[in-house]
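Please see the structure below; I have some questions.
A single protein chain has been removed from this complex, and every other one stays in its place.
== subunit A ==
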Amino acid sequence: MSTPTLRQLQGPAHTRIYAYGAARGENAVPNEDLVGPIDSSDEWIRQRTGIVTRVRADKTTDAIDLAAAAAQEAVEKSGVAPSDIDAVIVATISNPKQTPSASAIVADRIGANPAAAYDVNAACAGFAYGVAQADALVRGGLAKHVVVVGAEKLSDIVDPTDRSISFLLGDGAGAVVVGPSDTPGIGPTVWGSDGSKADAVGMNHTLTDFRDGSAPWPTLRQEGPTVFRWAVWEMVKVARQALDAAGVEASDLAAFVPHQANMRIIDEFAKQLGLPESVVIGRDIETTGNTSAASIPLATHRLLAEHPELSGGLALQIGFGAGLVFGAQVVVLP
């Protein structure tokens, strides 16, 4: 008996982002509300981070609520029926339940049940990782339409007395729908990791240490200067690789949307990248704070609302964070 030849899937040649959706924490939290426990001032925070206020969610709102709201908006704007969504990817580091995944619940809430669903843990690079996956899933024929969400409720994992990162962090979710396209809409992803710097940013304790009473509730910490050097001078190389891989120049960009880690990083990054003044830069951090996996789609959503002329233009997006991990790609804005 001869072994039959297997059929393998092949999808369309090109993909693009159809639409963005966003959900932000309900409460604006100005610097003044946070300066007491860190013995600081509004000026100190503004000067070091560029943040004036950040958004944080109500106690009863969780990362899944934010994710579902952002995904719903993206799906509605995309014109794709929820039942035609084949996969839902949620990038998050702040879903307080390890299992079930946020993505399965989000898929159900937006009417995409029984879409494939899984979470991605790639911190502030999570959205770029998700877009890379969605692009590959569609072009590989495994899915036709994919929802990618970056969603965080970081206010659950901050320490009010921490001067390294807590005061930067906010809550929110941003989402996109990725699907087939007649023309190239998502450039090759340049991604990677450097686990030798795992201690540079991340949680300071484990949940088991907390359970055993040997450590307080785990919260985020970072080695600011180390992260800053890596986030600018190493990530600029990755950004250039993403431009090269896509076959475009910095001067071809309409927008640059780096992870909203810190305004000082964004400014220095743009300077090192040598962006022409015509390129609009995402600076959502000023009023949203650093929302990890959600920051890129939130910043892009805002750019598209404030600069509708960017539609159809190219945006370079790059995420980088705890792992360390990074991911970058050039996309056509919907």
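The rule we apply is simple: a residue touches a chain if its C-beta (ideal position, glycine included) is under 8 Å from a C-beta of that chain, and two chains touch if they have at least 3 such contacts; residues count from 1.
We adopt the following convention: contacts and distances are computed from a predicted model.
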Can you match the unshown chain of the complex to its UniProt protein name from these: "ABC transporter permease", "Protocatechuate 3,4-dioxygenase subunit beta", "Acyl carrier protein" or "Spermidine/putrescine import ATP-binding protein PotA"? "Acyl carrier protein"
Given A:Gly21, A:Gly150, A:Gly224 or A:Gly282, the correct residue touching the omitted chain is A:Gly224
Determine and list the subunit A residues touching the chain excluded from the picture. 47-48, 223-226, 228-229, 232-233, 262, 264, 268
